[in-house]
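Heads up, one of the protein chains got dropped from this complex, but the rest are sitting where they should.
Order of writing sets the labels: A, B and C. Residues in every chain begin at 1.
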Amino acid sequence: MKRLGILTSGGDAPGMNAAIRAAVRTATRLGVQMVGYLDGYCGLVRGAFVELDDRAVGNIIQRGGTILGTSRCPEFFDPEVRAQAANQMKLDGVDGLIVIGGDGSFRGALALQDECGVAVAGLPGTIDNDVWGTEESIGFDTAVNTALLAIDQLRDTGESTGMMFFVEVMGRTSGAIALHTAVAGGAAGVVVPEAHAEIGLVIERIRETMAKGKRSHIIVVAEGDEAGGAFGVAPIIGKALDRPYRVVVLGHTQRGGRPTMRDRLVASEGGAMAVEALVAGRTGVMIGRQGGRSVEVNLRDVVNNGHPPVNAGLLRLAQQLSG
Amino acid sequence: MKRLGILTSGGDAPGMNAAIRAAVRTATRLGVQMVGYLDGYCGLVRGAFVELDDRAVGNIIQRGGTILGTSRCPEFFDPEVRAQAANQMKLDGVDGLIVIGGDGSFRGALALQDECGVAVAGLPGTIDNDVWGTEESIGFDTAVNTALLAIDQLRDTGESTGMMFFVEVMGRTSGAIALHTAVAGGAAGVVVPEAHAEIGLVIERIRETMAKGKRSHIIVVAEGDEAGGAFGVAPIIGKALDRPYRVVVLGHTQRGGRPTMRDRLVASEGGAMAVEALVAGRTGVMIGRQGGRSVEVNLRDVVNNGHPPVNAGLLRLAQQLSG
Amino acid sequence: MKRLGILTSGGDAPGMNAAIRAAVRTATRLGVQMVGYLDGYCGLVRGAFVELDDRAVGNIIQRGGTILGTSRCPEFFDPEVRAQAANQMKLDGVDGLIVIGGDGSFRGALALQDECGVAVAGLPGTIDNDVWGTEESIGFDTAVNTALLAIDQLRDTGESTGMMFFVEVMGRTSGAIALHTAVAGGAAGVVVPEAHAEIGLVIERIRETMAKGKRSHIIVVAEGDEAGGAFGVAPIIGKALDRPYRVVVLGHTQRGGRPTMRDRLVASEGGAMAVEALVAGRTGVMIGRQGGRSVEVNLRDVVNNGHPPVNAGLLRLAQQLSG
Partner (left out) sequence: MKRLGILTSGGDAPGMNAAIRAAVRTATRLGVQMVGYLDGYCGLVRGAFVELDDRAVGNIIQRGGTILGTSRCPEFFDPEVRAQAANQMKLDGVDGLIVIGGDGSFRGALALQDECGVAVAGLPGTIDNDVWGTEESIGFDTAVNTALLAIDQLRDTGESTGMMFFVEVMGRTSGAIALHTAVAGGAAGVVVPEAHAEIGLVIERIRETMAKGKRSHIIVVAEGDEAGGAFGVAPIIGKALDRPYRVVVLGHTQRGGRPTMRDRLVASEGGAMAVEALVAGRTGVMIGRQGGRSVEVNLRDVVNNGHPPVNAGLLRLAQQLSG
């Protein structure tokens, strides 16, 4: 192993830069060169890369986004395009590849390994925290804290005016951001894609707390909820309770910003371990978090197991503690 | 003057608590008692108030919202209700009233003075900065900085992915928040209620900068724009440029959060000067900012002059510096 | 179990309010009343408490510090004082006690149980993360993120001027804050109480990176380091490298501020589980985090095992990734 490639794929997530930095500096220490492919698999196919040495990754650990750029690259679903990419890697003298992204990106990496014999390692980098095999994906902690700030700000005005707010957070198929934001934000209710009929529960619970004198109510809604996100949920609940409300859509603000300590730490450990795995000859692994520690997980299991289920205990806690 | 009342009215704004604190402590120093009416004019009409001494306003200067609560109180448009309020003040032993709010709230205060002889002073407290006679209203600086954080976060992901973003900020009739956010955020374009035909300019300017290699574009849209806020503007620009985009609606998050230094300072000076004016026998004044200093302004002028025009120089600067 | 007491003891930590809120609301759900003793064990001894119902703990989840107040209470080392406290609890009709604090506070709780038969449960609340039996104590995540913000700010000016900075963080006997801050902040070096001779390593490593062109260096120092904190370490390193430097002492700023999502979540789970344990008749437990989950831990083990060792893997990672 003389030269490794690294790329970021799919949606960007805060902490990706910390992972790139850790991978590069670990490679340096192990006597391996590193190159960064630009804009995800698109750059890999075109052979568009930059050399990355220790100084090239200086002063990036605190930056949101990814210095390598990222994109979704549908053409990479095509086996011929993957063969071309593998060929390009040979031309570039690159022996192995680290992919930072979600399960879709890992599917591409695994195909590259299976079809073309490329050594690959994955790092879960997505704010949605919807990757099997890891308790935390890079970017999740930052995204939830960003959403939490919005909740805290709304709380000020909610307490002052008695207004009801609906906050749409990211999560097309996963309620993880919504759920964590709701528990930590002390929300009056939460609506996620994985659970049904919770809108009725939210209405009932708010009625109870209004009776006890609670003045302000914030409801967190995942964008992927079947009722159609916050703009879908708000009129239903607002009408049922006959109360005025306002909607906030946080959108991509949750992807940006300075990464939190935790995202930088998980990313740093992950970036280092991904390089160590490849250099030691282990391929088809993802560096996940299990039991609060960074561990190697079988990448095929990650891809095959799909999204993890919603945290039922946390959902229950959100309901119990609202009030 | 033995006892003064204070209330917050209309939308809440960060810094209102600093103004309440300053008013109370200045009153104490001048040997005057202070009471706080709850939930704006509604509390005044009902005689719902709390006694406020120096300790009652401790540890609030850093809090968003208003400890007194606020509301819109349409019944106060009725002269009979105002007479009732003035009577209630007499019963409460309250000789004068400080109103923190926008021009609508000041209209009520002025009517109370003219019809019932109540001594009144106004403090401009609204995030929209749309009050005549002051360069800055309490809450504006915080609101723009909140919006600016969102822009900075989107910038991370915009640079990483090349995506285009539309950010809707508050301002139903005023583009002040949008304009300041756009200049300070380095936005690619800004759309405000006061100017027309700027959508064409924004499209043209983005085309130019795309040609020069600019990858990420953020457009700030005031909610009150005639095109219908960000959800109205985004498809027009997105289609013209044939680019994917996302929309963020910051909504009431801009009302909350820790007030900035400037909002606390302007509020503190204003709260102190409002009490000093009333105690000195001056009524019908607003404490505004002019030439960078806190000064007494004639409240009738404020109410009669309507909203100040958009800052044309700043609008030009926003366009010139985008790129 | 009809009535439970709760108190916060030792240094305050962000997230304590979230724990109080969760405990109270869980108690309500289980039909148990809750009272909050003021200023730690001092309030317990004096019988100074407030009734806590669901509304009393509204709008506190986002606040730093503790609404109950906290203090160190040396008189509680005296068995007679503890007997008095137990007696006071009986007078107050309080059947069990939740103590949020560090291992010193737990020692007092355990003695209360052993000597007086009081049912007790502990929640680890200390920014230092130095409690045996838990991977994270309430407040740690917030404290490190606060320190991290300072590092990021220094980085701006370090890159602009080439200056070297020493940042003293909290941790009299534990380097956990320093270590996590250093890894996440990309520090050039870290000095902790638990390791020796690392000052030489830091100097050597900085020399190497200076040779490679690194312009800015930040060194994180735990206050409890044997060399005397940042003011002790700075001249040694500054002189060895013949470079100008500046010192920052973050001090108690690390105890305050809005708690992070993680601290609120861990606190919320912990507060709920502590009440559930006591109501179910289990005493002498602490709700800790193990393997990334909230679990019941034997409180005696916590007290007997003393402080956990420094995370050697993380210390190594900090050194490897600096550069």
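Here is the rule we go by: a residue touches a chain if its C-beta (ideal position, glycine included) is under 8 Å from a C-beta of that chain, and two chains touch if they have at least 3 such contacts.
For clarity, every value in this text was computed on a predicted model and none was experimentally measured.
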| item | value |
| --- | --- |
| Interface partners of the hidden chain - shown chains only, full complex considered | B, C |
| Residue of C:A56, C:C116 or C:M163 touching the missing chain in the full complex | C:M163 |
| Residue touching the undisplayed chain, where the options are B:R25, B:R82 or B:R107 | B:R25 |
| Which residue of B:D12, B:E159, B:E194 or B:E296 touches the chain not shown here | B:E159 |
| Options B:G40, B:G133, B:G185 or B:G251, residue touching the unrepresented chain | B:G185 |
| Absent-chain contact - pick from B:G31, B:G117 or B:G213 | B:G213 |
| Those residues of chain B which, in the complete complex, touch the missing chain | 18, 21-22, 25-26, 28-29, 54-55, 58-59, 61-62, 135, 141, 144-145, 148-149, 151-152, 155, 159, 180-181, 183-186, 209, 212-214, 216, 258, 260-262, 264-265, 268-269, 272, 289-292, 314, 317, 320-321, 323 |
| Contacts of chain C with the absent chain, listed as residue ranges | 8, 11-12, 14, 63-66, 69-71, 146, 149-150, 152-157, 159-163, 165, 246-257 |
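Here is the rule we use: only the chains that are shown with their structure count from here on.
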| item | value |
| --- | --- |
| Required steps from chain B to chain C (each step between touching chains, minimum) | 2 |
| Chain of greatest Cα-centre distance to chain C | B |
| Angle of rotation relating chain A to chain C [CA atoms, steps of 5 degrees] | 180 |
| Chain copies touching (chain A, chain B) - same or different residues, decided at half shared | same |
| Intercentroid distance (Cα basis), chain C paired with chain B, Å | 39 |
| Whole-Å separation of chain centres (CA-atom averages), chain A against chain C | 28 |
| Sites on chain B at which at least two other chains make contact | none |
